[in-house]
Structure formats: structure tokens, C-alpha cells
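For this depiction, one protein chain was excluded, whereas all remaining protein chains were kept in their positions.
Right after this comes subunit A.
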Amino acid sequence: MILLPVWASMLLGLLVGFLPLVGMEPTGGAKSGSDSTLNLDPLPSSSGSNCSSQLTLKLEFSSKVVEHEYIVGFTGYFSAKARNLYISSALRSGAETVEWHIVPRENPASDFPSDFELVHIRQPSPTSLKTLEDHPYIKRVTPQRKVFRVLKYVPSPEPTAPCNTTRGTQKWQSWQSSRPFRRTSLSLGSGFWHATGRHSSRRLLRAIPRHVAQILQADVLWQMGHTGSGVKVAVFDTGLSEKHPHFKNVKERTNWTNEKTLDDGLGHGTFVAGVIASMRECQGFAPDSELHIFRVFTNNQVSYTSWFLDAFNYAILKKIDVLNLSIGGPDFMDHPFVDKVWELTANRVIMVSAIGNDGPLYGTLNNPADQMDVIGVGGIDFEDNIARFSSRGMTTWELPGGYGRVKPDIVTYGSGVRGSGMKEGCRSLSGTSVASPVVAGAVTLLASTVLNRELVNPASMKQALIASARRLPGVNMFEQGHGKLDLIRAYQILNSYRPQASLSPSYIDLTECPYMWPYCSQPIYYGGMPTIVNVTILNGMGVTGRIVDKPIWQPYLPQNGDHIDVAVSYSPVLWPWAGYLAVSISVAKKAASWEGIAQGHVMVTVASPAENDSEVGGELTSTVKLPIKVKIVPTPPRSKRVLWDQYHNLRYPPGYFPRDNLRMKNDPLDWNGDHIHTNFRDMYQHLRSMGYFVEVLGAPITCFDASQYGTLLMVDSEEEYFPEEITKLRRDIDNGLSLIVFSDWYNTSVMRKVKFYDENTRQWWMPDTGGANIPALNDLISVWGMAFSDGLYEGDFTLADHDMYYASGCSIARFPDDGIVIAKNLKDQGLEVLKQETAVVEGVPVLGLYQTPSDGGGRIALYGDSNCIDDSHRQKDCFWLLDALLQYTSYSMTPPSLSHSHSRVTPPTGTDRSLPQRLEGNHLYRYSKVLEAHLGDPKPRPLPACPHLSWAKPQPVNETAPSNLWKHQKLLSVDLDKVALPNMRAYRPQVRPLSPGESGAWDIPGGIMPGRYNQEVGQTIPVFAFLGAMVVLSFFVVQLTKTKSKPKRRKPRIKRPTYLQQQQQTMGKNPTV
């Protein structure tokens, strides 16, 4: 008889659609079912069990030193190989010989770069430890400690909050945390969640309530009466269902897709809207804001630029204040879209967008979040680590001539954040599309706190956010931007804000590691390519602005400022709200053999038309200083200097340049920029650790002094070559420059095969080159009797005891007789792609080394595949091979493992097979800097002039800068002390599961008013369900009175409801864009 309620509840649940047996969808009324299952559940499930006995977890730990074992901490995150290398080189440089080995750490993390290594040293002496510490990449050496942790449950000494207040959260918490969430003071820096010193102390990571609005202390602003009222927020997403119980102020829903519905079929749009404005359960930031739902994505996640254009126009017409775009894509050359985003921000719409989910690879920023006028948001987890998925690296718009801007702007929680479920309830999701609405919600809330709304514009909001953001330690600016969102500080800044200009980044300290990576990873020297820092000017004074006169360079004489030359280029008009300021830094000739630190600043004055000025033609002006600090070293020898050819790398957008690894079918485009600071970052780090200085050539080959460099590195080049470049390179190599080419596949049949119909542009896409442009490369190297083939090979092999993977590479077709050629057995991938047949080809020449015959002539090394040094889709790296090739090209040391390899073959003459020809009718000329359309075949353009920098005339000042620029450089001239927060009692909004029938009379303290439901929550369904349940119930009662019960055969299936409940929780934790 006791089991009756269980069955009744199960049936009730079934009737109201909780058990998805007959394909029912839970609707608004279903929550009552879940409530009753909860209450009737006889099992001591996790939910609610904590109420009866209050336990506190006490954690104690003690530690003791482990002998001979040391933790070697590095200045950055390096691969296991690099760490090993640093330690061995550090210990080798010491006077005494040390016996040591690395203690292997067998855990899944060992596959990833780490910033420490555990080393066992047999007889450690202070000097050997000292030599270790002296290595430039080693931060510290500490003895290994063994930590004993003891967990104790103790009864809570003080009464905690009554059960019902925490009921909503308990479901998702594994156990109640001992740490009180209440705070007593809101003084800056004291907030637990804001403590970012994650490396400073060891702490147990615990289950965390993922109520992101509370973690960011939105309740403080709620309590002051700010809840987002009067701010219009647009959510561009998958729509929202009409009767969602979480929203009270949905002003309008519009559909811009070709599907005839306004409802969300995916849950993405609902979640995003919930993070911004949900008023119950998983609370959003601004529950009183006016929600405008724009459905621009179909349930199949399809959307078109044209839908966006019309929807954006509508948003402008409706005078939207904040717009969240949890979408993004790589095509920053979609001009209609990019122009439209500019137009939106120019109309004072604050755009917040997700930076993308393509991390941890660099060069993966998504548009529109990578635009200067948009707030680009990256994701972190609740332990303040950059989320693995969060896109990062500089913007790639400026390549090859310039350098990328810093993005994302800020980061915030984007991993395991809880938000509204599709029909009701809460769910948790991860992705930057979660982080974006966190910021959008915060921005909405912030906007509603400002009395003079005229002051709120896309620039001032962004300035306030980045000036208040908290920097995460150990993370560079191309991953975290300005740091983690701090809502309360942003509130303080925004409320004492005066219109002004500011810079992002606000200072240039090329010595600051790791924040200013990659600048801090390589000092500058005389004769090197100028270091470019692309600074964004944010102008809060008006939608347009200009730079008055010219920026002024003021070197600090006491701090050797005269040892550097600075050239500045900038946007002629700062529109909308922003512009660039590109600072090129070079070492003056007089410092050619000098070593030290040089400092100075660039001063910029920005002017905007004053709109509220009675005088016509009045202007607002704002002057900002950009401090500069650089480390100068003497020019390294030629052999140490490697030049990376960026000019001849083309990528998507604009054209279809296919992936270098054909196995990666779901990522068909080569879009990461192919730069040493994007997807060749690991290679760059490796070369730096080997002591090479790597510079980037963003101009034609005719534009550099070859006598300065040991090796020119050309990797995966898609561009054509000017005839003048070909001539110049020949002359350079005769004069001692060496060349390394990492090529890739080029096969016209395969190129035709990998064409595809692009849903977004509704047209067929045919690649304009293969992985690399082999016909062009062959033109370049033909004078030495070399050529690549149009073969397409793939496979594993071993070379000089290293495992190698050849991922869609070509082979060497011709090579001079006296060269060294290595051949391997590989699979013919071309055959596989074209005919789905597998065949192994014996002796495919993959590697060639050649010493040019002229006196003092350079060396040439060719390898047929670039995938093993590229970070994207790399399976096995071959940095060792690059080392060996650089040893050969720079120092003329032929690696014996290659010259005496049993894979060495006689160089192919290649006369039997014709060389690959360019794909007939390709459109490379549309995207090429070299070719232009012509009647018949495209012809090379006239060679462009080499870029010329006009160095700013220095105006020396007798100033000194503080040693730490970051701490002293003000991001905004805002006096933070002015806006003191009242010392408020900490408070948490009560969160209760929704039960229909309950009127609006429940108490939500603070600013949240218990507003009307958005719509009447499913009135008829629960009634109907209840009646049905009553019928069944009465029937059972009748039956039970008739029949006697028998002993049960096996355990009842009462676990069922619990199981379902769990299933519902874990559903949909998939990252989305």
C-alpha cells in the first residue's frame, strides 16, 4: 500500500508528459509533475536530503618535502619535449655534471603543454639548482611536496539558510558547499569569485553554483533597484517560445527565416535569452529589460546574410540598445554583413558577440566579434582558466602587411553556465555563445544604471568593460583580452564616466611576459623587421572622430628612448566609435650592438564633433598617452635569423583555399592566417626555444635585405610570384641565403573533386589552389632543377627514429643529382579521393637537401607536406626535422641521420612525367596580390613599391616611466573612489521552482519585482492532466480494495523517475556557437 503514491506519481508524470513514452513534449505545465515526483520520491536522492542535517566539509592538509625531487616551473606553457630540452640545456650549461631525470607524470594532461616539470636530481647542489633557475624560460625551482588532504564532515555550528531558498540550486550541486556564498563587504578585490590568483595557492576545486548572475554580483545592482528596465535588448538567435515561464517582458518576437515559426526548436535562443533576462530559477541579469527576439536561425542552424541584413535594419528602426549575437563565422570579408554591423553600432546599438568555439588553436577569431566596434567575448570556466574551446589569437584582417588586433575584448564564464531550458526549467551549456549573453546581460543591466543614457554608447560601454576587467594571471592578451568581466567595477566606472578616448591595449610593454606574448618572446634588434603593435582607439565622444595633427613620439631620454624609432599609422576617420593606431617599432642604428630597455610614449589627441554644444562646429577633444617599453639586444648573427614568408600565404576569406589535410572534411577551409603567431605558433615557440630569431616578411621577396638572414622559410604558400621576386631570390641564394620550403598538395583532379556547394553563398565553390600553389612554387625553384609533383600522398613512416605522419602532401618530382633525397612508402591519397581505391606507392621522394654550387651559395631544403609543423589538425609534429633542416641551411651541417639514411635514393630526374599545371579557369587572380585579370591568362601586375615607414620625429622628454606599466597605466581617466558602493548586506535572490497556480505574490527581495507572467502559464493542460490522473487513481483504489497483495518478486522499478530526472539534467551539454 505504501507504494501507491509512487505509482500514482509515476502515472501522473506520464500523463503530464514527463516520461517521453508517446513522443510528448513537456510543456509549461509539466513542472508540476516534476515537483510531485520530487516530493513523493521515497528514495533518499541527492535533492533535498541536505536539508535535514547540515554538514560542513572541513578540509585540512599537511605536506612534507620529497627528497631529490624538484618542481621546475616555466615562464609559459610548453610541450613535454620543449621542457625536457630547456632543463637539459640549463643543466648542461652548469659547471658540474648533474645526474637527473624527469619523473614521468602519467596522466591525460601530459599530452598538453604544461608550465612545470617534475625533475629527480640525484645529488642536487645549490649551484645546479641555481643554473636551472638562471635559464630564461625557467621561472622557479621548488622542492616537491607530498600533500596529505583530510576531509572531515562536521555539523554546521550555525543555522544555515532554510531549505526552500536553496532548493533550486541543490538539484545540481553534488553537495552543499561549506563556503558561505554570502559576502559581508563589497570592497574591491575581496570578492571570492574575483580572486584570480589561481596560481598563488592550492585549493580544492569544488562544486560551484553556476548562477552566473550571482557570481558576477548582479544582485548588488538589483538591490539598488537596477534591473535593466527601459533597456531594449535584441536576441538574434533561434527564437523563443511564447509561453516560456522565465520571461516577463518579451516585447516582440519576429521571424526572419524561411521557417514559419517563432518558437525555438533548438533551445539555443531560449538559453541565451534566459541568461540575459530570465526572472526565475536560473536567473538572468536584467529581468526587467525589454526583450526583442529575432529569429534568424532555423532549427537546422541555417541562416543567411540577407536574413541578417533585414533583421538588423529592423533592430535599427526599433532603436535597440543592446544586441546579442551568439553567432560567428570566419568570413570577415562578407562586406554586406560587416558594413551592416558598422551601421548598427553607428546607430548606437551596443553589439555583443561570441568570439568563437574554435580554440585552442590560434587564429580562430570569428566575425563579427573580431570587429573594433563590437564587444567580442571569450569564455572561461569557473576556475578562471580560459575555456579550451574559446577562440583566440590575433585578428587576421591585417595580414600580410600589418599585424592583428587584440581580441577577444573580455572573457567571462562560458563553461557549464546554467540558463533557461527550451520549454521550462534550467539546463547548463558551454560555449562562447554562453559567454556572450553573460556580457550582453551585464551590459543591459549596466545601461539601466546610468542616469544620463546619452553617455551610454558602444564605445563608452566597451571602455568601461575593459577598464574594469580583471586580468587573469599567466594568460596572454590574445587569449583573455583585457581579462575577466567585473560587473561591479564596470558599474563604478560607467557611473563616473566622462566622454573620452582610450586605447586597447592601453600600453605597449614588449618585455611583459606572458601577457604581452608574442611580443615578449623575442627582443628587438637593429636591422630586424619593425615590430608592429595594432592598437585600437575607442572614442566615447562620438560616432565619428579624427586624430588631431599627428601622434607625437616622445622618447624618455633617461630611459634610452632615443634608441628606438617609432612610426605610427592610423585611421583617417575613427568611425564607428573606433579606429586603429598601428605602432611600428624599430631599433635605431646607434643601438646596433646595445643591450637594454628603452622607453617612451606616443601621444594622440582625438577630436569629435560636439553634439550637445550650443556653438556650431564645437569639438570635444581627448588626449591619451601610449607608453612604450621595449627590450633591445645586439643584432644576432645571420645564421640565427629566420625569415617567415607571410606575403605568399593566402587563405579563406576571400577565396576557397582548401585545408592542407584532406582527411579533415568537416573543416574544409584554410582560414587561420598561416602566421607564426596563429596556427604556426608552436613552430615559432620551438624555433625561439632553439635560439632562432624569427621575423615576418609581409611584403614581396624584393623587399628584404637577404644578407641579414640565414634562412627564408616558405610554408604552404598559395600566392603566385612576381618575375622580379624569382630573379631576386636566385641572386640572394647565390649570395648565401638559404631556403626551406614546406609544400603541400596540388592536384587538379582532386581540386575538382573537393569543390562543394556552399549553403551560405548558394553557389559552387571550386578551390583556386591546392593545399599549396605548386605550379607557382615550381616556377620559383626550377632554376636549381627542382620541382614538386602533383602526386597526393598520405601515410605514416619513420625517419631518423622519429614517427612521422604525411598528411596530404606532394612528392619531389625533380631534384639535382648531387642533392640528398629521402623517399618513403606512402599511400596514394589521390587515388583514394578520386576512386576510393587504396594503393601503396613505393619510394615517394618526400625530402630533398641541396647545396647550391656557387661559391658561398646558400642551401635549399624541400619537404612535401606542411601539416607536421602546422597547429591545425596536426597529428605528429616534426619540429625535429625543421631543426635538422635549419642546422643544414644555417650552419651547413648535414644531419647524418638524413644523409646516411637507408631511405636515401638517387634524386628523381622527373623527365618521365610532366609537371603540374595550374587548374584551368581558376579564379586565383581575384584574390591574388600578384595576378590580375587579363584577356586570356591572368598576368602579373607591376611590382608594388616596398612598404615605407615614415618615422615619427622624436620630441624627447626628460621623464621616467614606472617599471610596471600595467599597474600604473590608467585605462580611463575615471576616479574610481568617487563612486563608492553602499556597504550592503549581501543578498541572494530567492530562487524557487515554478509551480503553477501560485500567484505573483511570492517575495523576491530587492529590485526584482514579481512581474506578471509573460503569458498565462498552461492553464488547461495541468487541469486536464489532473483529472486524468484522478480517474486512474480512483481506478487503482477500487482495484486494490478488491485484490490482495502478494510478496514481490523483485525490486520495484521506482528508480525510474530519478533516472529520468538525471537524464534531463545531463541533456544538451554540447557546446554550441
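Things worth noting here:
The rule we apply is simple: contacts are C-beta pairs under 8 Å (C-beta built on N, C-alpha and C of every residue); 3 or more make two chains touch, one makes a residue touch a chain; residues count from 1.
Rule of thumb we're sticking to: contacts and distances are computed from a predicted model.
When the listed names "Dynein light chain roadblock", "phospholipid:diacylglycerol acyltransferase", "SREBP regulating gene protein" or "2-epi-5-epi-valiolone synthase" are checked against UniProt, the chain not shown comes out as "SREBP regulating gene protein". Interface note for the absent chain: among A:Pro576, A:Pro627, A:Gly655 or A:Pro938, the touching residue is A:Pro576. Touching the chain that is not shown, out of A:Tyr314, A:Phe756, A:Phe797 or A:Trp951: A:Tyr314 (per the contact rule at the top).
On the side of subunit A, the interface with the absent chain consists of residues 3, 7, 11, 14-17, 21-25, 27, 242-243, 252-256, 260-263, 304-307, 309-310, 313-314, 316-318, 331, 333-337, 339-340, 343, 346-348, 543-544, 573, 575-576, 609, 611-614, 616-617, 760-763, 926, 1020-1021, 1024-1025, 1028, 1031-1032, 1035-1036, 1039-1040, 1043-1049, 1052, using the contact rule stated above.
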